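Here is the structure we will look at.
One chain of protein is taken out of this complex; the other chains stay put.
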Amino acid sequence: MNFKAMTAMAALLFAPAAYAGGADDDTLIVNDEIEMVTKTAAPEHLDGALDQIISGWHFRADETQQLQTDDFENQGMIFVDQAMDTWNTAEGSEDKSCADCHNDPAESMKGVAATYPKWNEEAGELRTVQMQVNDCRESRMGAEAWKYDAGEAINMEAMIASHSRGMPVDVAIDGPVAEQWEKGKDIYYTRYGQLELACASCHEENYGNYIRADHLSQGQINGFPTYRLKNARLNGVHSRFRGCIRDTRAETFPTGSPEFVALELYVKSRGNGLSVEGPSVRN
Amino acid sequence: MASGVKPRVKAPSSATAGEVVTIKTLISHKMESGQRKDSSGNVIPRSIINRFTCDYNGENVIDVKMEPAISTNPYFEFEAKIPETGEFKFTWYDDDGDVYEDSKAVTVG
Partner (left out) sequence: MEFTRRETLAMGAGAALLTVLPFRANAASVDELINEFTGGAAVADSGVDLIAPEIAENGNTVPIEVAAEGASAIMVLAAGNPTPPVATFNFGPRAGSHAASTRIRLAGTQDVIAVARLADGSYARTSKTVKVTIGGCGG
């Protein structure tokens, strides 16, 4: 253990800061019609670790929050449009498009983002949206799977998420997924890297505080995929996990790995009750 | 040729004569500033959209000269005055010579 780093981090984290403290009190309504639940009672499984769960939207500056309120101000929506083009384009050996089976995503994809990651009985595995899309592509379209969290895959996940906006996140944590949920929970509370930080160190014990100029959120993922001002593009959950673990100076798990699938399920479940916001806008 | 460039425009489909309406425009474009270097240390050349125009029935609403400091996926919001039924034409001009267009019809009355 690196004593110096720990002391420095400890001093930093407990440093009094006038801006510290919770999230703001604004309300998020998208396109003047989708009312988002951005603060609500913590789900039972958290067992008192948090009193209230809060969307990452609340931890951003007013100007950033504004960008998410209108689908014509939200730059992530351009990529949702691109995904719609892909949705309607036939591909692969079967010459089928997503539309051929799923018709209008506004109806067929409603609720998907709210309940994924989810157990797939036929395949006997826990699946994320991207995994399910790739399975459709390979088995039903005869097309190639997309690279995880890259271009087309993330655009499609954003488009699918957009049709669940306003619906409460509601992922199952019991039954066939219970083991992986426990694994994800384990990872959440494990300290990684030279800086020996767990997800919980920042997102459970210090949300609302600042780490340098970053206003720490609860690390909820109800808003993913998210358009980040920092890289001006859509970002996926696994890529974000990679970034966080890399920032603790640890060797990180790869995107699409079983560890991240488990972690995604666990982190998503911490937000059960918050509205799906994807694609959201964050810094 | 810049690939994957897609406009996204919010304009009303109907208005009263003389009404002032808000227009919001987005377009996906990297807006490579010419300030970045690649992994070998070579400067990545500038490649941006350098001009955006909006016309209504052939008359200009706004004409923006754009520089590399405009963020990736350029966004513009402005107001237009609608005199009669007609059509908005939105045009983006790329450094590489490409021109991207979108249009929106408006009914008055």
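Structural remarks
Letters A and B mark the chains as written, and numbering starts fresh at 1 in each.
Note that in this section a contact is a pair of C-beta atoms (placed from the backbone, for glycine too) under 8 Å apart; a residue touches a chain by one contact, two chains touch by 3 or more.
Worth saying up front: this structure is predicted, and the values here are computed from it rather than measured.
Only one residue from A:E63, A:E107, A:E121 or A:E251 touches the chain missing from this view: A:E63. Within the full complex, the residue among A:I34, A:A198, A:A232 or A:A250 touching the omitted chain is A:A232. Taking the complete complex into account, residues 20-22, 33, 35, 55-56, 59-72, 74-81, 83 of chain B touch the chain not shown.
Within chain A, the residues in touch with the undisplayed chain are 3-5, 7-8, 11-13, 15-19, 60-64, 66-67, 75, 202, 210-214, 216, 228-232, 243-244, 247, 283.
Here is the rule we use: only the chains that are shown with their structure count from here on.
Across the interface of their complex, chain A is touched by residues 4, 6, 8-10, 24-28, 71-73, 75, 77 of chain B. Residues of chain A touching chain B in their complex: 70, 72-73, 75, 77-79, 81-82, 85, 232-233.
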